[in-house]
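The complex appears here minus one protein chain, its other protein chains still in place.
Our next item is chain A:
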Amino acid sequence: MSEMNTATHVPVLEVSGLDIEIRGVNGAFAVVSDMNFSVRAGETLCIVGESGCGKSMTALSLLRLLPDAATIAGGKVLIEGQDFLAMDQRQVEDFRGEKIAMIFQEPLTALNPVLRIGEQIAESVRQHRKCSRREADARAVDVLRLVQMPDPERRASQFPHELSGGMRQRAMIALALACDPKIIIADEPTTALDVTIQAQILGLISDLQKRLGTAQILITHDLGVVSEVADRVIVMYAGRKVEEASIFDLFDRPFHPYTIGLMGAVPGAGASSEAGDRLADIPGTVPPLWNLPKGCAFAPRCPGASARCLEERPPFEEKRPGHWAACWEHDDAA
């Protein structure tokens, strides 16, 4: 594996106009609408939002792993220029693992409980590469070493339940890396972990990316995680992108009222608070996706909503150089 520190400019993954629908009892409704983004080698894109915003559906669709009730209703997913959504099942299976791999939130459910860690990794290697069982086993130990698993030879022969939560997540990451994928999708990879273990796994993820130059998409609800690892950030609300910017632009000057609200709602973000202080909460709740308001989906909770916001959905446009948002508000400072 060669050293690759700088992000190249060719996107390895391009998503355009992606729409995902769920068929419910009362007809179909959109859970993700008009998603557009791309990721380059060596870059980490974070997709952040709250439950039901469509971030996990987006991630699953990139591997064509959507649940049965959900379908991709439109759009394109190009992996190294090839249309992933147009491929047949065999090609899809070739691409998974080899080009694009996923790290799930809960390693205990994502790993096979009756297969040894080493076997699970070797299985994936043998699926994609012509190699002997012995070579595949050796590769499994190598990737376990790569993710800094202590005593990798012994861990390879253990079952998932014999490992602690942190080690299981390392095993999941090793499994994802087994075939040197170009793109890694991580869906809340540290949410189930304790804070000291989360720190190790975040450290590992950043380390690996510096060494391997993989393109990374990290799905999270935690702005702290975003601030630690992201190069670029997409904020989603009710199935749509509401903001996209570089990490510094987003944290320095968030544009969309939802992003501003989210940042204010995180406790402990400012200087040490006095008991009795209040957090800047966002009133109300996320609207149900099958019954979205007519205009901007955030308008009913937005402190600056006007009559127009309730009627017309704002376009996703460039508000400042490289900083996009879907809001009728203009940038006074620019």
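We take it that a residue touches a chain if its C-beta (ideal position, glycine included) is under 8 Å from a C-beta of that chain, and two chains touch if they have at least 3 such contacts; residues count from 1.
Please note the rule applied: contacts and distances are computed from a predicted model.
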| item | value |
| --- | --- |
| Hidden subunit of the complex - UniProt protein name among "Spermidine/putrescine transport system permease protein", "Carbon-monoxide dehydrogenase medium subunit", "Peptide ABC transporter substrate-binding protein" or "ParA family protein" | "Peptide ABC transporter substrate-binding protein" |
| Which of A:110, A:141 or A:167 contacts the chain that the document leaves out | A:167 |
| Residue in contact with the excluded chain [from A:13, A:45 or A:223] | A:223 |
| Sole contact to the chain not displayed, among A:25, A:114 or A:195 | A:195 |
| Residues in chain A touching the chain absent from view | 50-51, 148-150, 164-167, 170, 194-204, 206-207, 221-225, 227-228, 230, 247-248, 251, 261-262, 264-269, 272-273, 275-283, 285-286 |
